[in-house]
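The structure appears below as structure tokens.
All protein chains but one are shown at their positions in the complex.
Letters A, B, C, D, E and F name the chains as they come in the text, with residue numbers starting at 1 for each one.
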């Protein structure tokens, strides 16, 4: 039997067709590897160019972030290209990958259904980074959470409530968001007054009180603006005054304006209306 | 062994069938490439014609936007056509792409489930652009966000609250939207009066006050319109007056009308009703 | 080598089997094209007949809309039939389409998940057109939007609020809808009166006031109808009167009836009840 | 070359194996068609029998509706059976349908995702018809819509509000429904009385008033029923009386009972309680 | 040509290999059918045994229902086994079922997406039957519907409101349910009393009144139980008394207890508290 | 013809290759069965070991439950292993299972979509059992249902409301749950007092009353704990006292504490505050 084995091996090695197959396979493998290399180079250059272009035009990408993104994308592309190349090479070497791939695929799908949240988290995280939606230190609202971003990772973001609690949120849950730190914001104060007063005089009084805050508090960056009668409610007319403030500073300014108006009203003897009811008495 | 290799190679090169296969393959490859080229040309011309037609007929497409759309669609079509052509060529050259494609497909599906939101965002973004649903500077409401559009990209839109906060919204979340900047809008003022007054006189008074605003405020572009008794509530009858205004100017006009009516009521000694209660006294 | 190539080509051309394959392929291609042509003709005739039948029987299809639908369906069917025919022909010509189709399929699925909303929008749009659910100019409610339809396309519908804002809604979101413009509508006025009055007399008074409006306002197309005591509430009995009006005119009529009733009550000295409370006094 | 073509054709026609294949194919085709025919006959008979059985036993199927259903199901089954038979025949004739089917399948899936709502609508429509859930003219509630069914199609149902508006609802949205027209309904009147009265006497009074309505209004088909003290609320005890009425007539009867009770109370000098408050006075 | 046909047929019939294939196919077919038969027998016996076992142990299955279930499951299993057997046989007979199955599969999936609700309804219906969740005549709550089950089918259940309306609900919507008819239920009466009274005496009074009902109403099957002070509200202390009643009889008993307590309070001169307010008077 | 058949059968039986195939097939079948047996043994031992380990370490598994789990898992594993082994054997015997499996697969998927709820119910049921989330007799809340578990099966759980109604809930709906029977719970009593009282004295009074209950009621297992001022409301200050009780006994204890506090307040002449209002009188 050993002899048979030896003979057959020898016969194989001296068979022209065998060597032909070997050569053909080798050539194909080399071609695949070279093509993968070239494709990878081209893709990397394209990524770099796109990101450099974008830097100037659409998005305000800092150099630091640009580098992070470039190297991240390069490594992703390299992995995908080499993964496919290896599959092709193994296929040429005669391994029947189809059934393995199907088996792995079914397994992968089962896990994939469970893990798709993780993939979604990372992809959303990438876009938050790429589009610079917020940075650590910004004060944002997303879903039911409002607070300061204290940590930002590819999968989760940590937001600290102003009262101190730490909220941990998967990036995939950050769909819409409101960023308070990007632009100046208006402080809005609604002052309710009872009917019967001279509205002109009251508006002036409220304006004056707001101006006092403007001169003492540098967080208010423009003179306040008197909007007028916002609502005619059952408890009195509502006068609205607004004032442009530095980001995230509007709530402090609102408190100061409220205090100034209340002090001013107290000084002038104008009462702040409680709930107002007109009672028509009838003897039962 | 080297000799065997050489002989087999030589035998191959002098084999008619081999050359036949080479020729047939080359011809097929050339046919594929030529067909792809022609198909691409035809598709591009069709796109251009469709967009030009549409320009005149259905949609109000500015020339600038038309060019952007055309070049965008040309590049998408070119990519798809060449991608398929390359697959066909590789197939003809004897690379077994089936298993690779299946492998890549499973991988792609796994990522695709996670990334479908991104695809959806871009497609919705394209339609917002193509159908001109809103432009930068428009004041819109979408979902729970209302504000001025300050940035519009293919994936996200940025909307600034009137109080200054920046909302970042993936386009895929902009399903329905309300655009305040497209058409003139009505200012609507509901004035509550207690029962017992002469309604005819009160309606005249409210109308006169609104007309004063009409003559002083150019944002109101038509004379106000007295609708009549909108509601018979527990606190009094509600009289509604409306006035057509320039887009996004209606809230300011409403505030002015409210002020004018309150001033007029004060002058005539007509009280604005607080909550009204009829009390039937009983000794317990 | 060139010689080999030439010889092999010559051998091929003089081989009977080769020509047999060519003939067989040609015949198959011709059969496919002819069958496609015939099938297309049959399908078109079927569509035309179905639409003509429907015209008379079920749906109230105007001739104009019938033509639009017919040509739309003809072009859809033609595209599908020729697409399949071309695939069959290419297959017969020896292009291995399987792997390409799988590749394109995976790509298509990835996009399809994102784009299914667009397909859904167009299909719903088609049914709105085909079933004549609403036309431009109708006043409708769908989801949270109520207003006049100012534009209807295959993908989006534009609805203008009565206050002027333009709502842009993908057709796929128009699932249920309420159309106010199809049929006459009832104006409904609920009048609250305090207990202790003679209900018969009050109902007569309200009826008389409504009749005055009926004689002066042609939007009310039938005499009002006194329904009776709708509710026994904590604030008094509620008397309901209704009146059939032309479509979308009911709100104006309601306002006029309210005014007439209030005037009539004022004349007769009947008070409209505010909130009513019986107070049992106790010294604490 | 033409000669070669002719020769090869001749050779083919005189080849035994060729004719063998032709015969075998023809036989298979005939067998397929005959089997399809037989299968179809069997299926149709089964459908007819099932529907006839059901007629007697479970469902109250009118003869008219039974015929509609039978012919509808026959045509569906015929289409499906012939479609599969044609696929089998084409397959035997040597057309490679696999790739075409896959291509069409991917296309179909893409459309299918969008169109599945339409399929769902039609299937639900079929079941509404088959199970006789409602008929045109019935007064039903489904989801947020309540009204009279004015049109019922396989895809949409039209329901008219009692105030006249037409609601258009895809059948797939009619999941649960409440049908008011199938059975007699109870009118339910809850009468609030202040504490301190003799409850026995009050219940008798309410009962008497309801009986008056019973004798005058033929929509009430049984004597009213005094349920007793339904609730002990902050504003008084609530006495409930109910009365069986013809379908959809209960609201009118309720209004008449309310009127009768109020008249009876007025006559006897019993007051209907407003909101009741016990006030404990304290000097601040 | 006819001659050729005849010769080839003859040659075929005298070929050994042909008959070999015929024999082999026949044997395979017979084996398949015999195996299917055996498998079916085994499965049926298993089903019968499982159901008989369950009868005794876990579920309270009546003999009637057991038979229905057994025959239902037998027919389902028979259909599935024969369906697979026929596929196997057709396959052996040389029909290429793959492409047909794929075609039918795609078609089936398209319909399946639409029809999955029906499948879900039937499966849920089966489990309601098998687990005896409710029977016709039971008073149940499921989702937003509460009423008496008047009809139960495999696909839909009909529930009649106590006021008479018929609700039609697909079984698939009956996910959780509350069954009032399975067990005795407690009547729960919460009696509000003002502060300042002797709580011991009041609890005794309420208990006595409940006992009176216990002695007169046989729906109350146990002596009432005094729970004590359930709530200390702004309007007084709330005393809770409960009483075990026959199923679905608790609401009538509650009404009787309420009446008895109110009568008892009236007799003893204890007032039922209205809304209680302490007023601190201040001159403005 | 019969002769041909016989000859061919004889030829087959005397053919070496035929017997070779038979031998090879038999060997493969035996290897498969042996391997399946071994694999099954290994898997069973692994399961037993894992469960025994767990018993000691992580989960508090009683011996009884451990046995149930072990035998359940053994039978599941045995079914799966033998099912795969039978498929392999049939495959080796030359039955083409691919098309059958695809056909059955499509069928299975169609049913699977409908039946996935059942699978989900059983899997969740298994985990509830395995993790000992609750037992029959526990008082739990899940979703909108709260009550005592009276029956637990693999598919549904029955929970009885404290008022007696039986809720039937598929296990798949029991996602989160609150188990009241696992640990001791706190009784929480919030007592509202009017402002102006000596808070120290009041807290002492409430504490004393709670201590009385502690000494008389053995369900309270620790001395009560005075938390302090929980809220400063419009109706008075809210004082909170808590007390650790045996599981599910806290509501009874709360009622006793409330009673004790009210008695104590009555004795000391401290009033329980009703709604408090400060009225500023103005003549209109």
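Methods note: contacts are C-beta pairs under 8 Å (C-beta built on N, C-alpha and C of every residue); 3 or more make two chains touch, one makes a residue touch a chain.
These figures come from a predicted structure and were not determined experimentally.
Asker: Out of B:124, B:157, B:250 or B:278, which is the one that touches the chain we can't see?
Answerer: Residue touching the absent chain, from the options given: B:278.
Asker: Among A:156, A:212 or A:248, which one is in touch with the chain left out?
Answerer: Selected residue, touching the omitted chain: A:156.
Asker: What subunit F residues would touch the chain not displayed?
Answerer: 13-17, 19-20, 23, 28, 58, 83-84, 87-88, 91, 97-98, 101-102, 104-105, 108-109, 112-113, 115-116, 118-120, 122-124, 127, 131, 133, 175-180, 182-186, 188, 195-196, 198-199, 227-232, 234-235, 237, 242, 244, 247, 250, 275-284
Asker: In terms of residues, what is the contact footprint of the unshown chain on subunit A?
Answerer: 1, 4-5, 7-9, 11-12, 94-96, 98-100, 102-104, 106-107, 109-111, 113-115, 117-118, 143-145, 153, 155-156, 160-170, 173, 191-192, 194, 235, 252, 255-256, 258-259, 262-263, 266, 271-282
In this text, only the chains that are shown with their structure count from here on.
Asker: When you check each chain against subunit A and subunit F, which touch both of them?
Answerer: In this structure, no chain contacts subunit F and also subunit A.
Asker: Please report how far subunit B has to rotate so that its Cα atoms sit on those of subunit F, a copy of the same sequence, as a value between 0 and 180° in steps of 5.
Answerer: Here the rotation carrying subunit B onto subunit F measures out at 155 degrees.
Asker: Mind checking the centre-to-centre distance between subunit B and subunit C? Centres are C-alpha means, answer in whole Å.
Answerer: Inter-chain centre distance comes to 20 Å.
Asker: Distance-wise, how many Å sit between the C-alpha centres of subunit C and subunit F, to the nearest whole number?
Answerer: It comes to 45 Å between the two C-alpha centres.
Asker: Send over the residues of subunit E in touch with two or more other chains.
Answerer: Residues 98, 102, 104, 109, 113, 115, 118, 235, 274-282 of subunit E touch two or more partner chains.
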